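To keep things clear, I will list the structure first and then write my remarks on it.
All protein chains but one are shown in place.
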Amino acid sequence: MNESPQATAVHAIFAKANFVQALGITVTALGEGRCETRMPVLPMHQQQDGFVHAGALTTLADHTAGGAALMCMAEGEAVLSIELKMNMLSPALGPALRCVGTVLRAGRTVVVAEAEVFAQQDGAEKRVGKATVTLIRQRRA
Amino acid sequence: MNESPQATAVHAIFAKANFVQALGITVTALGEGRCETRMPVLPMHQQQDGFVHAGALTTLADHTAGGAALMCMAEGEAVLSIELKMNMLSPALGPALRCVGTVLRAGRTVVVAEAEVFAQQDGAEKRVGKATVTLIRQRRA
Amino acid sequence: MNESPQATAVHAIFAKANFVQALGITVTALGEGRCETRMPVLPMHQQQDGFVHAGALTTLADHTAGGAALMCMAEGEAVLSIELKMNMLSPALGPALRCVGTVLRAGRTVVVAEAEVFAQQDGAEKRVGKATVTLIRQRRA
Partner (left out) sequence: MNESPQATAVHAIFAKANFVQALGITVTALGEGRCETRMPVLPMHQQQDGFVHAGALTTLADHTAGGAALMCMAEGEAVLSIELKMNMLSPALGPALRCVGTVLRAGRTVVVAEAEVFAQQDGAEKRVGKATVTLIRQRRA
C-alpha cells in the first residue's frame, strides 16, 4: 500500500530531527490531522527526582503536534512551531509514553494543534501531560 | 568563599537531572531569584531544518527557570514545574545558547519565573526564545 | 430535585461575579467536572473590527473552566485561576457563544481545566476558541 505524501513528510521530519531521534521517539500511527507517537522512558530522560523531564515531555508533545499539523498540509508545505504551552498533569514514569497529536484548527497562516501524553500506570493509561502548540505554514525548504 | 544553601541546591538539580546533563546544560551564574545557564549547540539538539529543537530550548528554559525559583526558596524546599509556555522568537543556531531565568513572583504556594534564551549571531546576542514557567513549592524529598 | 452543593457553589460564583454578570454569561448545564455556559454577543463585547474581543472570550472561558473545576471540589473548597492560555481559533461573531469547560486533572493542590468556545455560523457550530486554565484549590472565604 502506498503512503500518502503527508505521511511521507511526517516520517521525514521525525527521521531528520536529531533531537527526536536522540530521545527515541517514533511514529506509531497517522491519520487526517492526527499523529500518534511513542517514547520509551530511559534514564537519559529523567529530571532530578527520577521522573521524565518536562523538557522531554514537551519535545514529545511538540513534535507530535507538528506531525498532526503536517497531516493537514498540502504537498510542499511545512510547519514551524512558534509557541507552545504544556501542562504537566502528573509525574511521568516508564516504561514508555504514548502521545496523541490532533489538529484543532488549520487556518491559512496559523495551525493550532494539541498533544496529550499518556503513561502506563498500574496496568492502565494515565494522562500525564497536555500541550497546545501554535504553528505557521511555510513552503518547504 | 562558601556557597549559599540555595546555590548548592541549584547545582544539585542540574547535576542530578540526567536529561539536563545529556543536553550539556551548565550553570554559569546565580543570584537572588536569578539563574544563568549555557548550552552548547550540538548536532543532537537539532530539528529537521538544522535549528535547535523547540524541545531542547524548552528544556533549557524550564530548568533555568527552576533554578531561579530555587534561589528564592528556604532550605529544605523544592520546586516543581506544573506548566510552561515558550515562544520561539527566531530560529536558534550555535555555537552556544545563554539562558537567563528570573523570578516574577514567589508566593506561598505558587512561584512564577521567566527564562530568556539568547543565541550568538554575527557577533551579537539575539533573543531566540522566551518562556514563562509556573512552579509549586514542595518539601524536598 | 435538590441541587448538589457543588452546583450551588458554581451558581454562586457566576451570580456574585460582577464582571461575569456585566457580560451576560449564564450557566446552562453542570456535571461532574463539567460546566456549560452561554454568552449572548452584544455590541459591548466587540473589538475594533466587530468581532468578540479576545478578552471577552477569555472571560467566558476562564469562568467556565472555574465552574468545571468547582464541580470537582469538596464542600467548603474554592478555586482560583493562577494562569490561563487562550487560542483564538477563528473570529467570533454572534448571536451567541456556547462554552464547555471540562477538568483535565484535579490534583491535591492544582486543578487543570479546559474550555472550548463555539459560535453559530451558517446554521452549524464552529469552535472559535480554546483555553487551558490552571487553578489552585483554596478553602472558601
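Chains: A, B and C, in written order; residue numbering restarts at 1 for each.
Going forward, a residue touches a chain if its C-beta (ideal position, glycine included) is under 8 Å from a C-beta of that chain, and two chains touch if they have at least 3 such contacts.
No experiment lies behind these values; they were computed from the predicted model shown.
Visitor: By the document's own contact criterion, which visible chains does the hidden chain reach in the full complex?
Guide: Looking at the complete complex, the unshown chain comes into contact with A, B, C.
Visitor: Per the definition of touch given earlier, which of C:5, C:40, C:55 or C:107 contacts the omitted chain?
Guide: C:55
Visitor: Per the definition of touch given earlier, which of A:45, A:63 or A:85 contacts the omitted chain?
Guide: Answer from the full complex: A:85 touches the omitted chain.
Visitor: Name, in rising order, the residues on chain A that touch the hidden chain in the full complex.
Guide: Against the missing chain, chain A presents residues 82-83, 85, 109-110, 112, 134, 136.
Visitor: Name, in rising order, the residues on chain C that touch the hidden chain in the full complex.
Guide: Looking at chain C, the ones touching the missing chain are residues 12-13, 16-20, 22-23, 43-49, 53-56, 58-60, 62-63, 80-88, 141.
Visitor: Against the chain that's been left off, what residues of chain B make contact? List them.
Guide: Residues 85, 87, 89-90, 104-105, 107, 112, 127, 130, 132, 134 of chain B touch the chain absent from view.
To be clear about the criterion, only the chains that are shown with their structure count from here on.
Visitor: Most remote chain relative to chain B, going by C-alpha centroids?
Guide: The most remote chain is C.
Visitor: Counting residue numbers used by both copies over all numbers at the interface, does the chain A-chain C contact come out same (over half shared) or different (under half)?
Guide: Counting shared over all numbers used gives more than one half: same.
Visitor: If I average the C-alpha coordinates per chain and also across every protein chain shown, which chain's average lies closest to the global one?
Guide: Smallest offset from the overall C-alpha mean is found for A.
Visitor: Which angle of rotation, from 0 to 180°, maps the CA atoms of chain A onto the equivalent atoms of chain B, to the nearest 5?
Guide: Between chain A and chain B the superposing rotation measures out at 180 degrees.
Visitor: Could you please state the distance in Å, as a whole number, between where the Cα atoms of chain B are centred and where those of chain C are centred?
Guide: Chain B and chain C have C-alpha centres separated by 33 Å.
Visitor: Distance between chain A and chain B based on Cα centroids, please, to the nearest Å.
Guide: Chain A and chain B have C-alpha centres separated by 22 Å.
Visitor: Taking the mean of the CA coordinates per chain, how far is chain A from chain C in Å?
Guide: Result: the chain centres lie 28 Å from each other.
Visitor: What residues in chain B touch two or more of the other chains?
Guide: 82-83, 85
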